[in-house]
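Before I ask anything, let me first share the structure, which is written out below as structure tokens.
Note that one protein chain of the assembly has been removed; the remaining protein chains are unaltered in position.
The chains carry the letters A and B, assigned in the order they are written, with residues numbered from 1 in each.
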Amino acid sequence: MCLAIPARIIELDGDKAIVDAMGNRFKAKTTLLPEAKLGDLVLVHAGFAISLVDEQEAKKTWQLIEEINDFMDTQNRISG
Amino acid sequence: MLDRINKAQGLISDACGALGRQINIMEVCGTHTVSIFRNGIRSILPKNLKLLSGPGCPVCVTDQGYIDAVLELADRDDCIIATYGDMIRVPGKDSSLETKQAKADVKVVLSSEDALQLAKDNPGKTVVFVAVGFETTAPATAVVVKEAAAGAIDNFCILSGHKLVVPAMRALLSEKNHSIDAFLCPGHVSAIIGYGAFAGIVEDFDRPCVVAGFEPIQIIEGLCEICRQLSGGKAELRSVYSAVVTEKGNAAAQQTIDECFEPVDGYWRGLGKIEKSTLKLKDKYGRFDTFERFGINEEPGKEIKGCRCGEVLCGLIEPTECGLFGRSCTPQEPVGPCMVSSEGACAAWFKYGR
Partner (left out) sequence: MSNRKKNDRILLAHGGGGQLTDELIRRHILPNLKNDALAELGDSARLNVASNSLCFTTDSYVVKPLFFNGGDIGKLAVCGTVNDLAVAGSRPVALALSLIIEDGFEIEVLDKILANIGENANQIGVDIVTGDTKTVETGAADGIFINTAGIGVRLTGADPGFEKVAVGDKIIINGTIGDHGMTIISQREEMKFQSQLKSDCASLAGLISELLENTSGIKFMRDPTRGGLAATLNEISRSTGLSVEISETDIPIRPAVQAAADMLGFDVLTIANEGKFVAIVSPESADDCLNICRNNKLGKEANIIGEVIETIDVPLVEIETRIGGKRIVQMPYGRELPRIC
């Protein structure tokens, strides 16, 4: 009962956020995570951020996190 | 990462070899069930380690009475049913939301916020939100109930099917002759309720409880920790999902649940009534409760004589030992949760022989 994946908050206005998972941008609410800030990696479930994700710990177990970082690096290189 | 998995696999093998007996570890989260299946985890575990798929997902455990209540509302012209995709195929007495979709207004939503938006966009109809899920999903429902109250969005109501994990675990452990040696606890439920919530299970039943995430490596390392505890003969509460889970959990989410809901007795398909295992809206928000608004009662689905899902779930019997298996209970016409879910023990057995 728990499908959720880590995504990065790239826009935040009050409790309305846009999160990014490998270039896919989804709406999410941070109502349940008032401490969330722009740039944070969060766990998103059913349209809500439910937990902050510790990036160092996450890298140890989530293949996707490594790929996210590679992806962001590539994006940054491309956009110069 | 493969190295870590192989190492954990080796440790599990050693521990299970040393223990020498059948070990049964139950997971109680549908997402664990799916991940274990999708990653083929059972195939790399020792023969004497059995993973039991517990009553862990709304597809499986939603009582037939609940579905029938939803289907009754779907037939009304003045209702829009908003549901997560998971619920579309769950069978009621005669049909499912899937079969109703041709004539009724049934919308699949990704978030409770989408359901509320449907209500805002369709003032002439009442949106009934099929609110299922464990503690991971309940806060999302609570948030929109509060928003509906604050915004006076009165054409919105929820049918709460939110269930609580710990009461279900306790109920299973209270079954006579259960053979559960340990629990792999749900990682994202724990993100909300905190891993501390399972402390009572460890104390009262002396069973290891290890919280794990859903990536295959997280599951395997969770199983490894359980095997370590079983070898050492001491049941402990641990979390191997520190990226996301803390002991206390998400306080804001817990508060939101408490503000809107209270635990009441509930019916679980295949398990019957479990005390204080379902969330009901508090009186303060009673007008958003679908049962109250439409004056309907959730009639618990009649226990189908012969359904032995409870025993299959606890690992007490194999699917083939149930008299309904393959006869009146098949994947096309499932009776209990073990057949409803395509990864349930009975559905898997039916299709592939094991």
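Just so we're on the same page, a contact is a pair of C-beta atoms (placed from the backbone, for glycine too) under 8 Å apart; a residue touches a chain by one contact, two chains touch by 3 or more.
No experiment lies behind these values; they were computed from the predicted model shown.
S.K.: Taking the complete complex into account, which shown chains does the hidden chain touch?
M.R.: A, B
S.K.: Which one, B:Ser13, B:Asn39, B:Asn155 or B:Ser231, makes contact with the chain that was left out?
M.R.: Counting the whole complex, the residue in contact with the absent chain is B:Asn39.
S.K.: Sort through A:Leu12, A:Leu33 or A:Ala46 and give me the one touching the missing partner chain.
M.R.: The missing chain is touched by A:Ala46.
S.K.: Touching the hidden chain in the full complex, which residues of subunit A are there? Just list them.
M.R.: Here the touching residues of subunit A are 1-3, 5, 7, 21-27, 44-46, 64, 67, 71.
S.K.: In the whole complex, what residues of subunit B lie against the chain that is missing from view?
M.R.: Residues 2, 5-6, 30-31, 34, 37-44, 57-59, 84-86, 88-89, 98, 107-110, 114, 133, 137, 216-217, 220, 342, 351-353 of subunit B touch the chain that is not shown.
In this section, only the chains that are shown with their structure count from here on.
S.K.: Could you put a whole-Å number on the gap between the CA centroids of subunit A and subunit B?
M.R.: Here the centre of subunit B sits 25 Å away from the centre of subunit A.
S.K.: Within their complex, state which residues of subunit B touch subunit A.
M.R.: Listed in rising order, the residues are 1, 29-32, 56-58, 84, 110-114, 133-134, 136-137, 139-140, 143, 186-189, 191-192, 213-215, 217-218, 242-245, 250, 252-253, 256.
S.K.: Sort out for me which residues of subunit A touch subunit B in the complex.
M.R.: For subunit A paired with subunit B, touching residues are 1-4, 27, 29, 31-34, 43, 45-48, 50-54, 57-58, 60-63.
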